[in-house]
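Every protein chain but one is kept in place in this view of the complex.
This part shows chain A:
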Amino acid sequence: MKPREIDLSTTPTDEDIAALKLGDVVYLNGLLYTAREGVYMRALEKQANIPMELPSQSAANFHCSPAARVNDDGTFDMGAVTATASFRFAKWLPEWMQKTGAKLIIGKGGMTSKDYKSYFVPNGAIYLSTVGYGTGALLGRGIEKVEAVHWVDELGLAQAMWVIKCNRMGPFIVASDLNGDCLFERENEKIAQNIERVYEGTRPATLKRYGETDDRSDEVI
């Protein structure tokens, strides 16, 4: 069965978000911005003024740094864009969402259902995962224009806040919903049923490690 495809605005309504189901494929239109540890630390820990109107301009936060170049005339060229693993940003996200009204968190690998239930759902937000995750060239095609880049001098090209105008950028997969359910955990549960069989004929290492778990249905994130 092919997944369903949906066009979504980067300033979605509550109804738009409520209509999304785990595993739906989404293409984005409108402005999105990149923000990861550099931006979070600067905006939240150092209290710097965020150089955009959020969420009115954009409610879509992409955990990404693009492959981009700054031209001599100060303009930018962006080649490919690819997400980075989001679980590392759980520390900052609750405060970020409160402050910016972000409704779409886009990245790699998703968060835990605990994260979704504790601060995504109360903020009316969901998680979109990039596909693959290496579909950088396809996503690059969805860039209509680089609108602006903020904090390059302070944070460098990779950590800067890039503002991108998207034209059917995608594909992305809906990885959480307004119940706080997690697509990846759902898949993990199905895979877990097979673990015992796969591990037959193996043995635990003679030398143990601190903090080691033997429960393969656990995750390491």
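As a convention for this text, a residue touches a chain if its C-beta (ideal position, glycine included) is under 8 Å from a C-beta of that chain, and two chains touch if they have at least 3 such contacts; residues count from 1.
In this section, contacts and distances are computed from a predicted model.
> The complex has one chain missing from view, so what does its UniProt entry call it, picking from "Putative Nitrate transport permease protein nrtB", "ABC transporter ATP-binding protein", "Fumarate hydratase" or "NADPH-dependent 2,4-dienoyl-CoA reductase/sulfur reductase-like enzyme"?
In UniProt, the chain that is not shown appears as "Fumarate hydratase".
> For the chain that's not shown, point to the residue among A:23, A:51, A:94 or A:124 touching it.
A:23
> Quick one: which of A:19, A:85 or A:178 touches the chain that's been left out?
A:85
> Considering the whole complex, not just the chains shown, which residues of chain A touch the missing one?
Within chain A, the residues that touch the unshown chain are 1-3, 23, 25, 64-69, 77, 79-85, 108-110, 129, 131-141, 156-158, 171, 173, 184, 187-188, 190-191, 193-195, 198-199, 201-207, 209, 216, 219-221.
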